[in-house]
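Below is the structure I would like to discuss, written out as structure tokens.
Shown here is a partial selection of chains from the complex, left in place.
In this document, chain identifiers A and B correspond to the written order of the chains, with residue numbering beginning at 1 in each.
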Amino acid sequence: MKALVYDGPGQIEYRDHPDPGLKDDGDILLRVTHTTICGTDSHILKGGVPTVKPGTVLGHEATGVVEEVGRSVRNVRPGDRVIASCVSACGYCRFCTVGMYGQCLNGGWALGNTIDGVQAEYARIPFAQNSVHRIPDDLTDEQVLFLSDILATGYEVGVLRGEVRPGDTVVIVGAGPVGLSTVVTAKLFSPRNIVVVERSASRRETALKFGATHAVDESQAAATVAELTDGLGADVTIEAVGYPDAFELTASLVRSGGHIANIGVHEGPATLHLETLWAKQITLTTGIPSGLTIPQLLNSIATGALDATPMISHRLKLDEIMSGYDTFTRSAETGALKVVLTN
Amino acid sequence: MKALVYDGPGQIEYRDHPDPGLKDDGDILLRVTHTTICGTDSHILKGGVPTVKPGTVLGHEATGVVEEVGRSVRNVRPGDRVIASCVSACGYCRFCTVGMYGQCLNGGWALGNTIDGVQAEYARIPFAQNSVHRIPDDLTDEQVLFLSDILATGYEVGVLRGEVRPGDTVVIVGAGPVGLSTVVTAKLFSPRNIVVVERSASRRETALKFGATHAVDESQAAATVAELTDGLGADVTIEAVGYPDAFELTASLVRSGGHIANIGVHEGPATLHLETLWAKQITLTTGIPSGLTIPQLLNSIATGALDATPMISHRLKLDEIMSGYDTFTRSAETGALKVVLTN
């Protein structure tokens, strides 16, 4: 089959790669029909994720059709149209049994990381029973594709861990795909204000289209939040960037008793201003999605309450994926948000 | 009356001070019978708490007898024996109505800070209805005295915000009075291991007497926790010191999905290792006690499940308080934990 293979920092190629097959009774073989390029893939490409070895097929967001199932798989059958979660969960370790699939001791984020991923014609998905979900007949692949990763991430790690509530003022720092996923899923809880903080003017505009009530750059963030909250600070502030200064800004905008939810993938430490935060009774959370909210989010997509398809900026064929990477990594020029590849 | 007055960094004196009186209908006048010296007082003495102005009576832990009540006070009457919480709560602001008395917009930690405190023969206690609690007849003042601050702090900010559960491995960094208060209140939830990390050998011994199952210095902390948890890390780690390196150590000992509870009062920022923590699904909390758990802790004291009286290392008369400060600030030599002053 053909697949996008990582050959070390800065090097990827779309080429022939050995066909995957079932290795374990819990595996399924997926014929990929839709996949995406994620910010994490750019990160890998720069050599920033050392667990990814040269020779690995990248990609961890996909929908597809089940080709073959391992003999212990009961939740799906060949022919089923499914979403593959970016996280593969064994379902029985101490973390999976409390719903922390991202911390799975036997799986976790493996696809396109420690095992071959889904930017390929076919992919082996391990631990399928706790990691793939059937797509309802009335929903298209594009409608549900981002549940694999970014929608689940924005919702679980940002909105739920941040405990967004009706009437809240929510700050989201960063309006890339994960930040926007946080915007659209935060709306399910009817907050009063969603303030997006973002350097790029075009992304600020995009954020407003997706439902942000305010979109400002860093220099205006503190004043905007103060004005909206009588100077108290935001109920929930969410970091969706992954840089130390963005984290510091995020933490500075929260009110006493509020929540700071970190989504961003960080490569280094950040400064935590405990000299003020020690007394502010804040709750700061981090995390990786479990995908356990996918059934709930499918319901929200079905009603129209959640629609992330406008995030698709580019649609290409899978064999155009090299061009897709080029478009995605030059997003400032191309305006790329999500590049979707069909097979 | 006589009171311990702060005259600026390094300067305190026990001397005549104007008698307090009721200023607001919600005040009570307390005849102090027992008070203490707290680590925060040492902190103030060094000039580390700029909100404390010269001329202020220090002290925020006390029991006493109600002398007089403001005309809107309904919960106590003259003659009642009461505990005064270190936090004065208006009871109606947006924070008080959700139980965050430490964040009260009209009160908060005022005693011995922004208003005269309780290291005095008499003290005015504002917002008495939400800030003082009657002492049951069958309990002595010494049994309940530390509910004013350190027991409530260890319990609410450490144990409850850290979500200690039966069977847990809990790490407490620091075995001063607040750390020990955390040890004794953590036991109410029957954790499996309470590992105290502390530099002073004598305090490590004390911690074991108070119920810690292990007491080690920093160099042994990681190995001890790893051994007890199959290398996963502790369920809950609690910082009860207030220094950046102690915070870093505390944060490094937690397992994936665990809780980090900061109790320590910090004067500067700390480093947060988001390069590992971003993915570990941790919850980090800070806070100030509300005193709302005082009725519950009174129950635990009544049954004998909670006994902090062995923390009293020195008993003095109130007019010996200058000597008490000396003993307390030289704790390394004197072995002082809590110095209790009676009037």
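Definition applied: contacts are C-beta pairs under 8 Å (C-beta built on N, C-alpha and C of every residue); 3 or more make two chains touch, one makes a residue touch a chain.
What you see is a predicted model; the values in this text were computed from it and never measured.
**Student:** Given 2 placed copies of the single sequence, how many copies form the entire complex?
**Tutor:** Taking the entire complex into account, the copy number is 4.
One rule holds for everything that comes next: only the chains that are shown with their structure count from here on.
**Student:** Using the average of all C-alpha atoms in each chain as its centre, how far is it in Å between chain A and chain B?
**Tutor:** 41
**Student:** Residue numbers of chain A touching chain B in their complex, please.
**Tutor:** Within the complex, chain A contacts chain B at residues 95, 98, 100, 102-103, 242, 244, 247, 256-257, 262, 264-275, 277-288.
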